[in-house]
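One protein chain is absent from this view; the other protein chains keep their places.
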Amino acid sequence: MERAANMNERDLSYADVNRDIVRSLVETGPKYYITLGCAVGLTVVCFLFPWFYQLQLGIAAAGMNHPQVWGTYEAGFIFWIGLSHSGTLLSCVLHITRSSWRKAMYRSAEAMTLFSLVVAVIMVMVHVGRPWFIHWAFPYPNQMELWPNFRSPLLFDVTAIATYLTGSSVFIYMGSIPDFAAVRDRTTGWRHHMYTLLSLGWRGTDTEWHRLGWAYTLLAVLIIPLAVSVHSIVSWDWASSIVPALHQTIFAPYFVVGAIYSGTAGIVTVMFLLRKYMGFERYITEVHFDNLGKLLLALSLIWTYINVLELFTGWYSGDSPEIEALKYKLFGYYAPLYWEMILFCAFAPLLLISKRFRVSFVPMLILSIAINIGMYTERFLIVGTSLSRKYLPDAWGVYVPSLVELSILVGTIALFSTLFLLFVKIFPSVSIYEVKETLAEAAAEVPERDTGAAGGDRWQPAR
Amino acid sequence: MTPTPSEDKPVEPERSLREKWREYRKPGYYEELDYAWTMTIDLDRCMGCEACMVACKAENNLPIVGEQAFARGREMQWIRIERYWEGQYPDIKLRFIPVMCQQCEAAPCETVCPVTATYHNQDGLNVQVYNRCIGTRSCAVYCPYEVRYFNYNDHHWDQPLEQQLNPDVTVREKGVMEKCTFCIQRIRLAKDHAKDDGRRRVRDGEMVPACVQACPAEAMVFGDRKDAASRVSASLKDARAYRVLDELNTRPSVIYLKKVTG
Partner (left out) sequence: MATSAIGLFVDPHGALAAAAKLKGAGFAAPAVISPIPLEGAEAALGEKKSIIKRFTFFGAILGGASGFTLAAGTAVLYLHPTGGRPIIPFPPFLIITYEMTILFGILATVIGFLISSRLPAIRDRAYAPEAAVDRFAVAVTCDDDERVAQAAALLREAGAAEVRNVQEQRP
């Protein structure tokens, strides 16, 4: 039985769940501090210092030129927004469809979403030529009596990302309120105060559960179309231009599929690390990796299909700038990157057809990292190959990312890791009450297997 | 805020929102331009001498980016001569196309600027507001003619070259996008003179941008196409007239006269 195999009910009781997860929050060993220290250090050295250098010198610190005015910063921005589509969107969809295998991992996935969005917003500030004026892109009454240009695709971006940030933070917070209450009861000192504030005095009465259930479902229903629209809007930054390889209607679905794809790969990576280093072996099991693997396979096939579509329709159009851009993508200066992307994102995931591969942890980790490398390359290629082959041949050009850009790329990963490491010690990274719900469902389904998960006599929920 | 009136200049009253709305709702708001500045470039006459590029640089305080920056592709040239050739010397066929901002009526770059640092003014020009630009560079991405140039760093002029700078034009700081403006400072000056002269219109030939002025072959003609008697309106009727990348429907204000060979 699939559900029953989710957790090892033989040895898991409600009290165990509380204890394990509170322990993951409260106990910090030297390994954690070393990791956190490395992450903070890398952020400062690889992200902050090069960024300050760039703020003083100008975008000349990066490798961009005429015509390649956009480079790894824009690609990085799109990549991090894409990564953010994993958690919240997946969590909402799986909530609406009532799948049980989401329950152990969705909290960390939603956290991934939130922090990816934060990193993406910071990438915008790195990317822009005069970031000290970035607040002009927001609508606020000012002395100049000027407002941002809402007709601009970049403003759709601002609105969509602001909404998505708000929605994700609210969603993850709402889902965590009961868990904060559970943790509040078992902690002391400053932690107790913090969780008392965060749990808002939650008790867990039937009324409160009823309200929370409604609010959570309504939020999920609102967030699904929001998440789909966010990455579509981000893709329209590029698709609203008339540049040959960018001006395509397939971009919105392409980017949404790519985002969920890279996001799910990100979840696999994070799940592996959580499982290994936070002691969650009993909560995150082969079943999760199996299901994530199937999802990745499906997304990889769709992604491959869309890429083939792009090539085919471009070639079929007979339009010379379009064909030139495609030829350049496949055989030009950046061709090695293109084929690496195809290898990592179209061919390597075919390994997921084998169930043995899907339930082995380390191969899944390696594949998920490879997929994300491929997806980052894809974003970079979309920007790099299309800008270098626009309409007028005299204006064609090539660009190589500078050291500053590569360092900032590493730095953003370190920044994301820092935020995530802080998260695992404040939020319960596995949802306590949802895991218990899964245990209750499992016990109800197979009564003879119920070894008193609730810590007492056998019970059946009233149906 | 109404400016303090001086003795000689009449002050425009501040228009209320309702008045602005009424003007916007008047049919033909977009088509009714004060002037419609247009440039015609005769490719038969252009010999690729690049005098226009030097004049533009001098007039508009374009920085000299240096050899290294130029090699990295960070040139700063608001007008460039595109060279296309076929064959080998001595049977070479060479064509020069001077390309500057085409001041498109349906400019793709204008829609994407998040802070409206570029928009279409009532003279039919695509203006770039340096102070407002935050440097997202999306306008440069959207421009199909590749005529927008970004300031990747601050520029400085070795002494005493800064004495040569044009006081009518700002010097742009890093992070700001710039492009050909049809020498808007000269247009503004001409309009001011016309107003002082008794509110007449700028006469044909009264002002020309620096590139047009410098061209030794007189390949470029500049004027107001709303004026049916102007030179530029006559050249628009030429059978050789075409627009670059016309199929994109950007409706540029720069018309080229095809080079007829053989």
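General observations
To keep things simple, chains are lettered A and B as they appear, and every chain counts its residues starting from 1.
Methods note: a residue touches a chain if its C-beta (ideal position, glycine included) is under 8 Å from a C-beta of that chain, and two chains touch if they have at least 3 such contacts.
Predicted, not measured: the structure shown is a model, and the values here were computed from it.
Listed residues A:56, A:166 or A:317: the one in touch with the omitted chain is A:166. Remark: the omitted chain is touched by one listed residue; of A:64, A:182, A:245 or A:424 this is A:182. Per the touch definition above, the residue from A:38, A:57, A:146 or A:301 contacting the chain not shown is A:146. Contact with the chain not shown here comes from a single listed residue; of A:33, A:132 or A:214, that residue is A:214.
The set of chain A residues touching the chain not shown comprises 13-15, 18, 139, 145-153, 155-156, 159-160, 162-163, 166-167, 170, 174, 177-178, 181-182, 185-186, 200-215, 218-219, 222-223, 225-226, 229, 233, 432-433, 436-437, 440, 454-457, 459-463. One chain of the complex is left out; on chain B, the residues touching it are 17, 20-21, 24, 29-30, 105-111, 113, 116, 118-120, 251.
The working rule: only the chains that are shown with their structure count from here on.
Residues of chain B touching chain A in their complex: 69, 72-75, 80, 82-84, 97, 99, 108, 111-116, 132-138, 140-142, 144-146, 149-154, 174-177, 244-245, 248, 250. Against chain B, the residues of chain A that register as touching in their complex are 57-60, 63-70, 127-131, 133-134, 136-137, 146, 148-149, 151-155, 158, 237-238, 240-243, 246, 387, 390-395, 397-399.
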